[in-house]
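For this depiction, one protein chain was excluded, whereas all remaining protein chains were kept in their positions.
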Amino acid sequence: MCTAATYLTKDFYIGRTLDYEFSYGEEITILPRNYPIPFRFMGIRENHYAIIGMAHVAGNYPLYYDAINEKGLGMAGLNFVGNSVYRKPEGVKDDVAQFEFIPWVLSQCANLDEARALLDRMNLTDTPYSEHFPSAGLHWILADRTGALTIESVADGLKIYENPAGVLTNNPPFDQQMFLLNNYIGLSPKQPENHFSEQLPLSCYSRGMGALGLPGDLSSASRFARAAFTRLHSVSGDSEEESVGQFFHILGSVEQPRGCCEVADGKYEITIYTSCCNATRGIYYYTTYTNHQITAVDMHRENLDGNELIHYPMLQQERIFHQN
Amino acid sequence: MCTAATYLTKDFYIGRTLDYEFSYGEEITILPRNYPIPFRFMGIRENHYAIIGMAHVAGNYPLYYDAINEKGLGMAGLNFVGNSVYRKPEGVKDDVAQFEFIPWVLSQCANLDEARALLDRMNLTDTPYSEHFPSAGLHWILADRTGALTIESVADGLKIYENPAGVLTNNPPFDQQMFLLNNYIGLSPKQPENHFSEQLPLSCYSRGMGALGLPGDLSSASRFARAAFTRLHSVSGDSEEESVGQFFHILGSVEQPRGCCEVADGKYEITIYTSCCNATRGIYYYTTYTNHQITAVDMHRENLDGNELIHYPMLQQERIFHQN
Amino acid sequence: MCTAATYLTKDFYIGRTLDYEFSYGEEITILPRNYPIPFRFMGIRENHYAIIGMAHVAGNYPLYYDAINEKGLGMAGLNFVGNSVYRKPEGVKDDVAQFEFIPWVLSQCANLDEARALLDRMNLTDTPYSEHFPSAGLHWILADRTGALTIESVADGLKIYENPAGVLTNNPPFDQQMFLLNNYIGLSPKQPENHFSEQLPLSCYSRGMGALGLPGDLSSASRFARAAFTRLHSVSGDSEEESVGQFFHILGSVEQPRGCCEVADGKYEITIYTSCCNATRGIYYYTTYTNHQITAVDMHRENLDGNELIHYPMLQQERIFHQN
Partner (left out) sequence: MCTAATYLTKDFYIGRTLDYEFSYGEEITILPRNYPIPFRFMGIRENHYAIIGMAHVAGNYPLYYDAINEKGLGMAGLNFVGNSVYRKPEGVKDDVAQFEFIPWVLSQCANLDEARALLDRMNLTDTPYSEHFPSAGLHWILADRTGALTIESVADGLKIYENPAGVLTNNPPFDQQMFLLNNYIGLSPKQPENHFSEQLPLSCYSRGMGALGLPGDLSSASRFARAAFTRLHSVSGDSEEESVGQFFHILGSVEQPRGCCEVADGKYEITIYTSCCNATRGIYYYTTYTNHQITAVDMHRENLDGNELIHYPMLQQERIFHQN
């Protein structure tokens, strides 16, 4: 389905894969400071932080999949089908429709602490954007350079988890995903020592045997373990190019090639796009299944004081550089 | 260490990852038809098929890692440390030094059938290129659009295996790698059926659970299984861009991110480059760890009747396309 | 730690392994109908169903580990350290100390339906038996021939789960154990079909490959999966000997040999005893680590109308039959 991750070098990065069998048509969308955001139950916010992210734009409204704001806070929604349970608006707390959740947070919170306070008084509702866009079953990762949260609205209520792994995929719920990592506790980038038996002449016949047991399939629990292992052991320089490059390598470990996950006869889930947002500098980098080159959209190259959505199509054409 | 794969759509493709903790300095190198190839024991071949591939060029001699010729035959050498055993020159069969093996085959064989005949009368020797370049422990994949072979020179002699998986990694020997695939016989891109028990309400909580059991670590046997599964289930269009793109997705499934395979304190094996050769059209595509964009060198844009090596440096700089 | 299972042929069977590094001294203990049971908060029960089970007898009081009553209801307590949370007595519901739970249920419930009703109005308290016997962190399986329940007192409250697997081990909580079985959904006693690739000549090199992926270690989640697989696929005749024999084979699949689970330097968890109760006929069968022969204590060979505990030591001496 999807995998999200965070990464910290000099700057803070957050991004995700979007894995699905078709695209709804999404665009890199900048929401400038003076675009009036109409919330269903909370009025219109006229002035706010600027946001850049991937969104399906419906009737001039950005349905964000993942985004950052100009203050360095980032957020992504990932499929959570079968576990997400939203509430009805109650008029007590802040009633926020699930499709508004990302702009609700990113428009007004400069960092994770502010977001924590906001989440405490929020009621996430199942209000659909329209009859054509029913409420999606999602959970979210919300992060800045100080840490990450996972937010899940389940039968039990709204759960807010610290996320020390800096990774989110899909089912099962986040606390179970974290629990399951215990099964991989001994895995390491270094070669294993022989604990099986000193009486046997065992040896490492290959490099990389310290992580034997790490799952390689595309299910959400396996992607969680693999992305967490890769992210937590990641080593890179801290320049922009090195950081962004390494980030795409991290999410590359859970990329879904066409053919390996057949969701219906002849229909395959693939990694439609992979994003990497420099949340510190407001740059949205992405690759698509059909274009390996990293493409960038920089919010600060736009007039952020405007009041109209700015959007760029996702470049899908493989851009091959011909060296001769 | 490394992974190689083949892929057939309208054209035939072969490529590989080169995984290591440092680079010897390799270049995309074209050996034109009239470059005189000096073989150690077999004289000089003045006229031959043109070759393009990745090579370390030492004293104007191309030490090829992987290459194709203009006829559609391709070949790659991969680490096989601890298992490869070469012979001494004997003057009976064709004595070929292991570093000459790729040009020996690609310079004179138009296809796999011709190569089979050539291999039958070959004696692979441990002769080093020079005292600075000792003989490397390798095994090879050799393929055209009709199929693939694996060639291993072991204690037992020279082994030539049909390779229906179209994949090669490193240890253990190829016949064992193929045997081990039996352990994954039930894995599928489709969701599994419930055979555990009809009495239990089991279900698939995520897409992609049909391949649970596929290993996700970076050891050579795990990469073999993962690359084979990905390649054998690969689905793509047959245009050049779709084919090349899909090929990089196949090898992406075994890419080595920096940090996940620590070979000495603070030293990490990474995928230095990934190649994809269109063997039908003579185009060498590649990406590097630090440059996600696909770069191409087309042998047919050069004068293939020349007698001098043509080489292009590997472009290492991340080429980001700025959309705004 | 421990594994419990149920089994149904003509009669109904329930039993368990007790896995630990030392024994507290337990005996097969019959509690006859007129032994007055003093409950801490619920008065004394003078007349009740007779019970047979394994207990540590402290001051003439049976601290049962596992037991059945004369009506065919059985129950076993298994370690649940780190997850069990008991309550304080409140005087509202039936306050039952955790050490009284087994006699509380088995003394008055003839079947699972009656037990369900009783559980609904119960408050499980952390009251210790004495300062020498602090409250143990446990959860329970409770079963008759119609089905099985798992009962867990956790931070969230008292959880009562239907248990279609008929198996209980230790951590994590039961709902997670059941969820994890989804990962084994495709496992089968039959040979797997080739879904990996029709292009490869894969085959089953051994019988029993349909269950590849079933874990073989002694951790509680792995024992849960292995015992569930074995129990759910179990095939036996329905005579007493065939049923009892098969039951010991089921729990044999998770037996802990000395040396394979080192809990402190030189201290090893082993399967101290394995029990199999014929709940229909009131017979307690057991083996111990040091005695492979099945030993039986039949409650109906005692005067069940008595008012004194009857207890038999566990026979620990290997009884070898010398055929010549």
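Things to note:
We just call them A, B and C in the order they show up, numbering each chain from 1.
Heads up, the rule we're going with is that contacts are C-beta pairs under 8 Å (C-beta built on N, C-alpha and C of every residue); 3 or more make two chains touch, one makes a residue touch a chain.
Since the model is a prediction, treat every value here as computed from it, not as a measurement.
Touching the missing chain, out of C:89, C:164 or C:245, is residue C:245. In the full complex, the hidden chain is touched by chain B at residues 172, 176, 179, 183, 221.
Interface with the hidden chain, as seen from chain A, comprises residues 164-165, 178-179, 181-188, 190, 192-197, 199-205, 209-210, 212-213, 228-229, 232-233.
Contact between chain C and the absent chain runs through residues 1, 28, 82, 170-172, 187, 189-190, 205-222, 225-226, 229-230, 233-236, 241-242, 244-246, 248-250, 252-253, 255-263, 268-269, 285, 287, 289-298, 301-302, 312, 315, 317-324.
Rule of thumb we're sticking to: only the chains that are shown with their structure count from here on.
Counting the residue numbers used at the interface between chain B and chain C, over half appear in both copies, so the two copies meet with largely the same residues.
If each chain is reduced to the average of its C-alpha atoms, the one that sits nearest the average of all protein C-alpha atoms is A. Set against the Cα centre of chain B, the chain with the most distant centre is C. Distance from the chain A centre to the chain C centre is 44 Å, each centre being the mean of its Cα atoms.
Chain B and chain C have centres, each the mean of its CA atoms, that are 55 Å apart. Across the assembly, chain C contributes residues 179, 183 that each touch 2 or more other chains.
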